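Missing here is one protein chain; the remaining ones are kept as they sit in the complex.
Now for chain A:
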């Protein structure tokens, strides 16, 4: 597994990103580098800015200052001249390079499992329906749902829907995958099947940034953990270091203590 100290330029480079919703500052000068193939987990109390940070990376949210680069390319703003939002067409093209999986699945309800995956492949990647179908079936197979290709989202369990959500994101061939609390809306017995898919993607070398409350999974699957508090990065490091009970970061210690108290 690679570490953050590589000399290769980072695949994702977040530098000094700040953002406010009205008078509330949700991101305070956040910086974060993710190398190719790395799995980075973001943890922290609710309201600490984790989800907002993730949504800034594919510009579902704009940010007020700082820069976010993927593969050296500025995500939401034009690179020359004054700070200016990219055109919607450019933004769409940039977003196609990042995959995102959502807490509430957000499958398109009128399309089948395969149809959900094929939409981006045909409309954005310009594949024929036949090609798209082949790719969709391949990824549905990868997430263990080959037999559900023609099922509508309403006919699938939460865990199955989320696996389709993952297949939809990775089928586009993104450079980086963003996972936003993807197991939080699932019944406990369905969490495992979804995490298993994420684990296998990590083994394939997929670069991932995930926000999660699954500490055991974060410890096992990630190369680095970022602890966010009050919109800023409070601690960052390898799992063993961050999740140690005797950390001298008081915010982190309190968070972990509360977390253990409520989960065990």
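Basically, a contact is a pair of C-beta atoms (placed from the backbone, for glycine too) under 8 Å apart; a residue touches a chain by one contact, two chains touch by 3 or more; residues count from 1.
The rule is simple: contacts and distances are computed from a predicted model.
**Q** For the complex's missing chain, which UniProt name, "Cell shape-determining protein MreC", "Transcription initiation protein", "Sarcosine oxidase subunit alpha family protein" or "Amino acid ABC transporter permease"?
**A** "Amino acid ABC transporter permease"
**Q** Given the contact definition stated above, which residue among A:149, A:169 or A:191 touches the chain not shown here?
**A** A:169
**Q** Just to verify: which one of A:85, A:123 or A:258 makes contact with the chain not shown?
**A** Only one listed residue reaches the unshown chain, and that is A:123.
**Q** Would you mind spotting which of A:33, A:52 or A:98 touches the chain that isn't drawn?
**A** Candidates A:33, A:52 or A:98; residue touching the omitted chain: A:98.
**Q** Could you list which residues of chain A touch the chain missing from the display?
**A** On the side of chain A, residues 58, 60, 88-89, 92-100, 102, 104-110, 119-120, 123-124, 152, 154, 168-169, 172 touch the unshown chain.
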